[in-house]
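Missing here is one protein chain; the remaining ones are kept as they sit in the complex.
Each chain gets a letter, A and B, in the order it is written, and its residues are counted from 1.
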Amino acid sequence: MTPAPAPAMTETAFGVCLVLILLVPWAGAGIALVNAGLGRSRSAAHAMLSSMCVMAVAALVYFAIGFAWQGYAGQPAHAFDIQGKAWSWISSRGFLLSGVEFGLSPVSLTVLLGMFGAGLASIIPLGSGADRWRLGAACASTVILAGWTYPVFAHWIWAGGWLAQLGQNYGLGRGFLDTGGAGTIQAAGGLTALAITWLLGPRRGKYGSGGMPTALPGHHAVFVLLGCFLAWLGWLGLNGSGAILFYGAELGRIALVAVNTTLAAMSAALTAAAITRARFGKTDASLCANGWVAGLVASSAACAFIRPAAAVLIGIVGGALVVYSVEWLELHLRVDDPGGAISVHGLGGIWGLLAVALFAQIPAQGQWLAQLAGIATLLGFILPLSYGLNWLLNRFYRLRVAPEGERQGLDLYELGAGAYPDFMTHNEDLWQR
Amino acid sequence: MTPAPAPAMTETAFGVCLVLILLVPWAGAGIALVNAGLGRSRSAAHAMLSSMCVMAVAALVYFAIGFAWQGYAGQPAHAFDIQGKAWSWISSRGFLLSGVEFGLSPVSLTVLLGMFGAGLASIIPLGSGADRWRLGAACASTVILAGWTYPVFAHWIWAGGWLAQLGQNYGLGRGFLDTGGAGTIQAAGGLTALAITWLLGPRRGKYGSGGMPTALPGHHAVFVLLGCFLAWLGWLGLNGSGAILFYGAELGRIALVAVNTTLAAMSAALTAAAITRARFGKTDASLCANGWVAGLVASSAACAFIRPAAAVLIGIVGGALVVYSVEWLELHLRVDDPGGAISVHGLGGIWGLLAVALFAQIPAQGQWLAQLAGIATLLGFILPLSYGLNWLLNRFYRLRVAPEGERQGLDLYELGAGAYPDFMTHNEDLWQR
Partner (left out) sequence: MTPAPAPAMTETAFGVCLVLILLVPWAGAGIALVNAGLGRSRSAAHAMLSSMCVMAVAALVYFAIGFAWQGYAGQPAHAFDIQGKAWSWISSRGFLLSGVEFGLSPVSLTVLLGMFGAGLASIIPLGSGADRWRLGAACASTVILAGWTYPVFAHWIWAGGWLAQLGQNYGLGRGFLDTGGAGTIQAAGGLTALAITWLLGPRRGKYGSGGMPTALPGHHAVFVLLGCFLAWLGWLGLNGSGAILFYGAELGRIALVAVNTTLAAMSAALTAAAITRARFGKTDASLCANGWVAGLVASSAACAFIRPAAAVLIGIVGGALVVYSVEWLELHLRVDDPGGAISVHGLGGIWGLLAVALFAQIPAQGQWLAQLAGIATLLGFILPLSYGLNWLLNRFYRLRVAPEGERQGLDLYELGAGAYPDFMTHNEDLWQR
């Protein structure tokens, strides 16, 4: 089952796409910093180290088995035959990147972007599990996400799988469209975050005896907001490289992708600022940061197919959604999500996928149905799969740290040292809660 | 009034320029971090959030109306006819980027760089207004800067406006030259910072009863110095992309631009280190950081036209200027500029513009006059315009926070939460001042 010869790219398109992919790790670094800042000071080192380890596990697992499941469009894959139409559901490449020739072909770039994308998706749930998710368990859970859930889903979307084929097979627009991974990376990560939060339960002290949530503010606003800047720069690479690699966008179009990505983040942050100011009398910095990232997330799906004005609208809706969703999850679903990952990446990603149907300038019928099919897959398949596998994992390898660890803080308990040993902190007071 | 077809670029030049532009946001992130670090801990979150919001407002306003005023060389514009020569003063494009085709043309890249440049210019005055400028007022003031002052001035310089035409029309060298925005972005931002500082007045407690200034040191030297590194990386993108986009520099020349940009920053930082060491017996980290950024700023105008040895000289003078200017403004003009934006970006930028006349290797007569015309425009037009419009704004929407807000710190007063809630700080002592 030798892979077919890989398609060629022009040297310039390859070079620009390569460099854009090399900017993608910034997205991971940014989200890591946002998560660390929104958690408590006594688990700050743990938050950063978890991001590092989880990204490392993701890269290794993706290298070992992930890319074998994901593959690349036009390469051999397993497919069902349904009424004479092929439903490609998984790639059939060899493990350990065997058979991959690193030449001027999209395959080399897909390996690289896939590796970084898997790492980014794996960092997302850490925001939700902050202050209570064991490092080892987060790594084990990443094996599931980066080694199975993510690559299979990415095959369906970016490697000629059945979601991408919806257009060709059933005339649903151009098939499911997702330029930079609003669904593939973000919503997949955000829904995994939801599963993890359900399994972990809220932090100790989050819900008082009356059931009312207590505010546990993030410990470092500068890290949170600096992380937003880093994430923006990563997203410019992510959306641009996805557009070239998976949808053959011309270079000229990438300037538009960058404009759209930027405008979506900007309008989302300002929307969150305006809403929190109007509602609470104060502008909430954390929610502005969440809004900013949600704007980036929401821009990912449609950024290569829309006009700038649409990007502004996508951002406004994304920013508003996050503000209300964070509150609603906390108050009504009693979901304790310190980093807001479920709202930002899960809901923001799904909104981004819908926005393709609303705003994409493609002359195609049925794009709505293709996008809805993808969203239904996320909610009806990826979320239960992620919940189920992590539930199983939890049976054998407890996800949540022991109560004593939560009291001490994860830094001391799991790493043996605090993140800020020279600084005096109020942690002692917090321990009383 | 359909725009003329945009000129084409080679795919490679376009790709490299695009990627360089995508590095420009680092300059904004770096300056934001420098500003936050040079302010106090009780307004650190406010400083970062202001940078984020101001950049967002700038991007949206530039998208909505700014680019319409700026335009691109060779595109339709309004021009006076003076003695048979056209003085192009404003572009006549449509709002909301209407008519912009995002293809392999400099126009797409100009939109992107303009959007990031407007954001960078808007972040600069935040350094001067630290610890007392209201978030909402900073956003409103940005509408003026990014929606009017900056794009009109950029039209004059980078879009074939009258300053650029000075060479062709009156034989003044090649017309006003400004590769990466020493005038367009930096001095425009720095002079706006001066206007803002005049309108805001000094921080409470800055000048004691005897009128002597009190040192209010920045709260986080690591952020300040890390911000310098980030800014450097952004400037490599900024100067390189400006050289390609506005002056048609060949790719080979961009390595020289990077060498020059680096050498200017490096020699400026060392000059500031040597001067402060010689004068005070200690090396002043804040002034070294200011010197470093001033070196970057001063390199921006001439970097594409000089030899490396000239870049070293530009840096040395830039670094020295900043050290003395910061002190002089504080002692003699009683200007309270926590981030040093006026000296670093205003004075540094003007020095950079002069340096073109001194060092540029272009066989042209009258370059001096062209550069002086640009500087005169900055001082005689941009500064009064910026002061006047912000004065007007201040009448309707107060720029400065209420005294109570300054006492509490902007974080608590405007955002409802401190940046570092887990850490114990000396803020309580500072409140007594």
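Before moving on, here are some points about what is shown:
Here is the rule we go by: a contact is a pair of C-beta atoms (placed from the backbone, for glycine too) under 8 Å apart; a residue touches a chain by one contact, two chains touch by 3 or more.
Being a predicted model, the structure only gives us computed values, none of them experimental.
Only one of B:F176, B:W232 or B:F246 touches the absent chain when the whole complex is considered: B:W232. Per the touch definition above, the residue from B:S267, B:S325 or B:Q408 contacting the chain not shown is B:S267.
Here one chain is not drawn; of B:H46, B:R132, B:R174 or B:H220, the residue touching it is B:H220.
The missing chain, though absent from the display, is touched by one residue of B:H78, B:R253, B:R334 or B:R407; that residue is B:R253. The chain omitted from view is touched by exactly one of A:F176, A:F223, A:F246 or A:F305, namely A:F223.
Mapped onto chain B, the footprint of the missing chain covers residues 10, 12-13, 15-16, 19-20, 23, 40-42, 217, 219-222, 225-226, 228-230, 232-233, 236-237, 240, 250-256, 258-259, 262-263, 265-267, 269-270, 273, 277, 280-286, 288-289, 292, 307-309, 312, 420, 423-427, 430.
The chain not displayed touches chain A at residues 11-12, 14-15, 18-19, 21-22, 25-26, 28-29, 32-33, 36, 44-45, 48-49, 51-53, 55-57, 59-60, 63, 96-97, 102-105, 108-109, 111-112, 115-116, 135-136, 220, 223, 411, 414-424.
As a convention for this text, only the chains that are shown with their structure count from here on.
Fitting chain A to chain B on CA positions gives a rotation angle of 120°, reported to the nearest 5.
We define each chain's centre as the mean of its Cα atoms; on that basis chain A and chain B are separated by 34 Å.
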